[in-house]
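Every protein chain but one is kept in place in this view of the complex.
So, chain A:
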Amino acid sequence: MSAVRDLVAVLRDPAVALAFDGARWTRLLSVARAEVLDGTLAHRCADLALPAPIAAMLADIRSASETATRRAVWEAEMARRALAPLGVAVILLKGTTYAAAGLDPAPGRQIGDLDILVPRDRIDAVEAALLGNGWEWVKQDDYDDAYYRRWMHELPPLVHSERDRMIDVHHTILPLTARPTPDAAAMIADAVPIGDGGLMMLSREDMICHAAAHLIADGDLAGGLRNLWDIDRLLRQFASDAPDFWDRLATRADRHDLGPAVARAVRLAHRLYATPLPNDWHKGARSDAVFVRRLLARNGWGQETHGVNRFAFYVRSHLLRMPLRQLLPHLATKWRKRGLGGTG
């Protein structure tokens, strides 16, 4: 079995890794690192009786991820403090949410930037407050800056000058140019507190909608195995807590224009991670196989494979984000800037 299929199989059922020899573990670990699932893998395998060198490396990975998680959650607290005087609730998105709220995808999950969601009409105040509290713009040119502000679902990225951590301030969950238009106001209105520390998170249904939008309706599926793992863990957790979860999820996905994206993400989670689904969620599309192929496009050295399929998803990601009449001038500008020595 290929190393990337090994990764999926071990995440699903860690005990299968007991049969792997050292060389197979080497390939597994390379693929897991390339897919940024090494922390998750290390946690899933924490209780296995493995040879000492492998167990030691997995323990290292777990301790690294513990430190990284602590820093990420602290960064969320720093943002909360910076925005508290505005009376704007900080709604966490993605990885930081899972860690701060102790949700099931959290153990070992890598967390990159801090992603938060705030109401669009408060975005200027939020930006000013962050700039006043040590965050600064990552250097970019006027075109990129203007592009972000006019068309994107988030501010241009800001980085904290001392802690060197990036924050993405979203006002909705998909670019404004994308075809589906999720109801960001409803997401914000239905957000729920995380414990009593003053941070917020999306409702359970919205959390799945966002994860599915991010995976299926935005981007080129890079890091898709990780995002799909989040979806698998969240679905298992939420569905076992509330029997009517699936119906509420379907209703909510339709409201956000995300019915097909959510259905696709759910089916893919089932195909790869065996997420238990109700019968009416099984109805598959033949194109799911193309997505699976893209998600598994990596060899045992950790290198990307299936160039054509990969490139097709790259093109698709641009077409999803904006109509062709807007995409072509955008790419032309980017290309011209690259020619002039810009960073594209």
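Operating definition for what follows: a residue touches a chain if its C-beta (ideal position, glycine included) is under 8 Å from a C-beta of that chain, and two chains touch if they have at least 3 such contacts; residues count from 1.
The working rule: contacts and distances are computed from a predicted model.
Chosen from "HprK-related kinase A", "Putrescine transport system permease protein potI", "Tripartite tricarboxylate transporter TctB family protein" or "NADH dehydrogenase subunit M", the protein name that UniProt gives for the omitted chain reads "HprK-related kinase A".
Contact with the chain not shown here comes from a single listed residue; of A:R33, A:R122, A:R248 or A:R316, that residue is A:R33.
Contact residues of chain A toward the unshown chain are 21-23, 25-26, 29-30, 33-34, 51, 53-54, 56-57, 60-61, 63-64, 67-68, 70, 301-303.
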